[in-house]
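The complex is shown incomplete by one protein chain, all other protein chains being positioned as in the whole.
Moving on, here comes chain A:
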Amino acid sequence: MCGIVGLFLKDRSLEPQLGQLLSEMLITMTDRGPDSAGIAIYGSAAEGKAKVTIQSAKPEADFAGLENDLAEAGIAASVSIKSTHAIVTLAADKLMAIRPLLTAIRPDVRVMGSGDSVEIYKETGLPKDVVARFSVRSMGGSHGIGHTRMATESAVTTLGAHPFSTGSDQCLVHNGSLSNHNNLRRELVREGMTFETQNDSEVAAAYLTSEMAKGKDLGQALTGALDDLDGFFTFVVGTKSGFGVVRDPIACKPAVMAETDQYVAFGSEYRALVNLPGIETARVWEPEPATVYFWDHQKAA
């Protein structure tokens, strides 16, 4: 089944509440998927800095002394630990260099995502526990997406949890199941993409990354997904400044959206939206099948 939520703030005064609002939305969707939960939050980007979210099954061992070890290898970075995850903040121009370095000095650490502003937290377990573990409620930001998973296509593991991030500041959550993901994965591997899991949703994320790397914007990449991905899907995706939604042409996976002057919100069910400010007077609608919905802070500005 799976439950998806997303919130894209237009009103900057709501930004300090993003983590709180998204957490409540996600917890409401717990009974759509109790296997794992995850959240991606786009916070403020510091000039010239980039962030890498890393995860370890042995955080005490892997995160201890990481700052020093990175410094010795020539990368000045600050490491902020949150339970099994840590945010490594470093100069943006070192972003390409840190991945191979991390693999070398901390082989058990997994990169959840990276970019100027995105932070990704995901673990097995219920949304309320995941949200508490990573103090998501206290986080601010401009937009974010969340997912609570009922595992169908691959194992119940931290890496199998959503959101999937396969490109800088990009992430995707998926409700549904894809039928051509193995073929598509082979094609993407041939193009040079790498995969962490056997999960169908990671293939969808990688597909969008690959299409955007060819010069498409998110809206165009999502339109392409309607032709190239086979199966059932409702996708909610985030980019550094954008937020998109698309459903397959059959559209049997549920979706409800709401828009006010202050925000655009997405939920698998209306229940997820009922605590949002001004929801009583919001425009509420069900996204049409095979139709791309897309908002962008930069385009709006």
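In this text, contacts are C-beta pairs under 8 Å (C-beta built on N, C-alpha and C of every residue); 3 or more make two chains touch, one makes a residue touch a chain; residues count from 1.
The definition used in the following text is that contacts and distances are computed from a predicted model.
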> From the names "Sulfopyruvate decarboxylase subunit beta", "Glutamate synthase alpha subunit", "Galactofuranose ABC transporter, permease protein YjfF" or "Cytochrome o ubiquinol oxidase subunit IV", which one matches the UniProt record for the unseen chain?
Replying inline: "Glutamate synthase alpha subunit"
>> Going by the contact rule already stated, which one of A:P59, A:G219 or A:P254 would touch the omitted chain in the full complex?
In response: A:P254
>> Using the document's contact rule, name the residues of chain A that touch the chain not shown here.
In response: 251-252, 254, 256, 269-274, 284-286, 288-289
